[in-house]
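Shown here: the complex without one of its protein chains, the others still in place.
Chain nomenclature is as follows: A, B, C, D, E and F, assigned in order of appearance, with residue numbering initiated at 1 for each chain independently.
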Amino acid sequence: MKLRPLHDRVIIKRLEAETKSAGGIVIPDAAAEKPIKGEVIAVGTGKILDDGKVRPMAVKAGDTVLFGKYSGTEVKVDGEELLVMREEDLVAVIEK
Amino acid sequence: MKLRPLHDRVIIKRLEAETKSAGGIVIPDAAAEKPIKGEVIAVGTGKILDDGKVRPMAVKAGDTVLFGKYSGTEVKVDGEELLVMREEDLVAVIEK
Amino acid sequence: MKLRPLHDRVIIKRLEAETKSAGGIVIPDAAAEKPIKGEVIAVGTGKILDDGKVRPMAVKAGDTVLFGKYSGTEVKVDGEELLVMREEDLVAVIEK
Amino acid sequence: MKLRPLHDRVIIKRLEAETKSAGGIVIPDAAAEKPIKGEVIAVGTGKILDDGKVRPMAVKAGDTVLFGKYSGTEVKVDGEELLVMREEDLVAVIEK
Amino acid sequence: MKLRPLHDRVIIKRLEAETKSAGGIVIPDAAAEKPIKGEVIAVGTGKILDDGKVRPMAVKAGDTVLFGKYSGTEVKVDGEELLVMREEDLVAVIEK
Amino acid sequence: MKLRPLHDRVIIKRLEAETKSAGGIVIPDAAAEKPIKGEVIAVGTGKILDDGKVRPMAVKAGDTVLFGKYSGTEVKVDGEELLVMREEDLVAVIEK
Partner (left out) sequence: MKLRPLHDRVIIKRLEAETKSAGGIVIPDAAAEKPIKGEVIAVGTGKILDDGKVRPMAVKAGDTVLFGKYSGTEVKVDGEELLVMREEDLVAVIEK
């Protein structure tokens, strides 16, 4: 059983901020604030433009991404908390 | 007697969150919060674009979908509570 | 004497919710809440699109429709309370 | 001396609600509420669309119309109170 | 020294409301309310549309116009109070 | 060292209002209000339209302009306070 995002939506699994990483990304860790780094679990087929064409997605499953603090809708799949948001809400891909 | 949604609207029947599913989707179950998982009962013919073309729907009757917590208008058909919303308000299809 | 709606507007006559219908549509009946089911009395010629073309209406006089709770402007014709709203505010047609 | 509305604007003279008409339009007559039925006095040449074309007006001088309660800007011509609004704010024409 | 409005802007000189005109335009004269009738002093070259074309102005210098009560930015030229606003904020031309 | 505005932005140096000018522009001088007249210091290359074309600027360096009271972002260059705003925020050019 899995989620298939519609159009330009992506499904994200939050990654904990590595607060003491030596060379990694560190997300500010305000109390009660959830991490804004995550792994893309699934992506939609792309945004349908006004003329009917489909704009392909700029991220793919497996990408590590940063997103806005208040972005997305939370759902639980198999006991795991996931986020569904628009590609628009993603700000950057973290390249390894 | 049945409902025919207009344009890009869909009619949804809420599905109870399976709070203890072993391998299924579990929706957070805050007190007084209604489930945000549902079954598509009927779909419109699609959104009419500005140039008159019709954008076909990305979901069909029978699909299990997730949607935003505050999405849709509630109606009762044959004693059953249904939701009418835009396809836009659906975030993902749950594949079996 | 009758009303001719402009562009994509429709004129609606509210239908009382059949609170105890055996197989019919039942609209939630909160105190002081007006029914959101109605009969289409008249329709405009359609929305004029940006390129000058006219998008035909998806409903016609005689249709039974559901609409948003706060939709439309109320007017009285021959002592009868009517609603004028945009086709956009209609969510579904109830088929018999 | 007369007013020439610009683009898609219309000039309206309010008509008193006929509170006891036998077969006529009756507008709800809440205290301190102005009538929302009026006669079209003058119309503009039409809305200029984004591609430069002009969309002709759907009403003409002499038409009796209904409009939104808070629509328009009030002006006085020859001691007579008039309203200037966009055609968009008109909801229906009352046909005789 | 004079003002050249940009694009679709117009420069207006307010005209006092002729409160007791026999056959003229009378603007409501609420205390502390400035007149909403004015003379066009200068006009821009027209709005630049999205495709680069210029939409010519519908008013010209010398026209007497009505405008929205809160429209425009006030400036003083040679001790005279003027208003700069968009053509969009003008509602009608008063023809003589 | 100088500023190059992006797209349709302009850099403005405020000019003091000449409160007692005999024949010049006088800007209302409310206490604590900054002048809304300025000199254009630099302009961008123009707004990039949706189809990729560039709309050239309607003002150039050296122009004296009027702008909205709350327009722009303040920056200091070489101890001098400047404003960066969109051409859209300019209302008129003062011709000499």
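Operating definition for what follows: a residue touches a chain if its C-beta (ideal position, glycine included) is under 8 Å from a C-beta of that chain, and two chains touch if they have at least 3 such contacts.
Everything numeric in this text was worked out from a predicted model, so none of it was measured.
Engineer: For the chain that got dropped from the picture, name the residues of subunit A it touches.
Structural biologist: Per the touch rule, subunit A residues meeting the hidden chain are 21, 23-28, 36, 49-51, 53, 55, 58-59, 66, 68-69, 87, 90-96.
Engineer: Even though one chain is hidden, which residues of subunit F still touch it in the full complex?
Structural biologist: Interface with the chain not displayed, on the subunit F side: 1-7, 9, 11, 48, 50-52, 73-79, 84.
Everything below uses one rule, namely that only the chains that are shown with their structure count from here on.
Engineer: Taking the touch definition from the top, what connected groups remain once subunit E is excluded?
Structural biologist: Once subunit E drops out of the picture, we get A, B, C, D | F.
Engineer: Can you name the chains that touch subunit B as well as subunit F?
Structural biologist: The common neighbours do not exist; no chain touches both.
Engineer: By how many degrees does subunit B turn when fitted onto subunit C using C-alpha atoms, rounded in steps of 5?
Structural biologist: 50
Engineer: Is the contact between copies subunit E and subunit F built from the same residues on both sides or from different ones, judged by whether over half of the numbers are shared?
Structural biologist: different
Engineer: Distance-wise, how many Å sit between the C-alpha centres of subunit C and subunit E, to the nearest whole number?
Structural biologist: 41
Engineer: Between subunit A and subunit D, what is the gap in Å from one C-alpha centre to the other?
Structural biologist: 51
Engineer: Would you pick out the residues of subunit B that each touch at least 2 other chains?
Structural biologist: 50-51
Engineer: Chain adjacency by touch: line, ring, star, complete or other shape?
Structural biologist: line
Engineer: Let me make sure I understand the interfaces: which chain pairs count as touching?
Structural biologist: The list of touching pairs comes to A-B, B-C, C-D, D-E, E-F.
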